[in-house]
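The structure under discussion is supplied below as structure tokens; questions concerning it will follow.
Yeah, one chain of the complex is gone here, protein chain that is, but the others are all in their spots.
And now, chain A:
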Amino acid sequence: MTTTLDAAPAVSSHLHPRASWDVADHPTPTGREEVWRFTPIDRIEPLFLDALSGDNLAWETSLPDGVRIEPISRDEARERSVEPPADRIAAVAAHNAGYAALLTIPEGLELDAPIVIAGTGRDDHVKEHLVIEVGRRARATIVLRYRGHAQFMAKTDVRVGEGAALNMVLVADWDDTALHGGQASYLVGRDAQVRTVAVSLGGKVVRLVDTARFDGPGGSIEQYGLYFADAGQHLEHRLFVDHNEPHTSSNVDYRGALQGEGAHSVWVGNVLIRANATGVTTYEQNRNLVLTDGCIADSIPNLEIETGEIAGAGHSSTTGRFDDEQLFYLMSRGIPAAEARRLVVEGFFADIIRRIGVGELEEKLMDAIRDELAVTVGGAS
């Protein structure tokens, strides 16, 4: 049932380091490597440690009928994976995970209620490998939610079967002391629809690598992201969509706000359209709203096209402060400056939040954004 993708032709690009299960193939980064040059190596160093850990997050799960989660061996997890680790954090996580977990959504199962997996850290050092298999024509929403303090390394592999629809929401709402790194790999089946929403609010350093590729033509992946970097926080999202099949589509839209001295966000969006992948549609955008002085937003879209027959491809990246015209318009109707700014930021994120599709969570996140904004913009009057 599984397809091995190790045989997929490697791409001759510095953007895609050689993937390998062997930790030795991923030397500890120095910060000079292309893919590590934005990351604060000194602060993320604990995530490079190649050692077993018995710690675990305190898990609370909500599994609708028909959905199974079970432990599997490290070898089985490798066999079921989409691809080997692309970097040291993922390699260390997979190699040293106490056990791997397999979440199965059977073929044809259509779920209205979300699958919720919430982990709370209690000063733990946790390595994890999670494999998710979504059966053909199944439809589900999965919410992964992280809180508390932890050093958390995760390798996640998601196989989405033919014609299935998966909505995957990841909320990193850690304490501001947490370290979180990892790799999530999606294999999108023929005509399958995958949507991911990554929300990064907490954590001292968060570095998430997402890769996506296709197991047949007609699949689509939409990836949305929302992040709010405060003083001293580093939030990094690296995405790679590999259009290895024809008539596939991808749409990436990540939006972030930054406030406070040393707030740092990194967004790298790589899209590759291979020679055989004709009729592809892709668009990626990253928008950053800088709320105060002293913030850095790095934003790098890359588009590699190896075929002349594309349906549409583009990208955009904008980083800026508040739009004076928007604030003027709102204030000209009597709305005080602080509230006008709050409205604009909420509006900026509303487009991402509404993609989550879990009403209660959408409201909680809007509240969380209001709390973040109260720091610099001022609370609601």
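Please note the rule applied: a contact is a pair of C-beta atoms (placed from the backbone, for glycine too) under 8 Å apart; a residue touches a chain by one contact, two chains touch by 3 or more; residues count from 1.
Criterion: contacts and distances are computed from a predicted model.
Not shown: a single chain whose UniProt protein name, out of "Carbon-monoxide dehydrogenase small subunit", "ABC transporter ATP-binding protein", "Lactate utilization protein B" or "Fe-S cluster assembly ATPase SufC", is "Fe-S cluster assembly ATPase SufC".
When the missing chain is restored to the complex, the residue among A:Phe152, A:Trp267 or A:Phe348 that touches it is A:Phe348. Of the options A:Ala19, A:Ala340, A:Leu361 or A:Val377, the residue whose C-beta touches the omitted chain is A:Ala340.
Within the complete assembly, residues 324-326, 328-337, 339-340, 343-344, 346-351, 381 of chain A touch the chain that is not shown.
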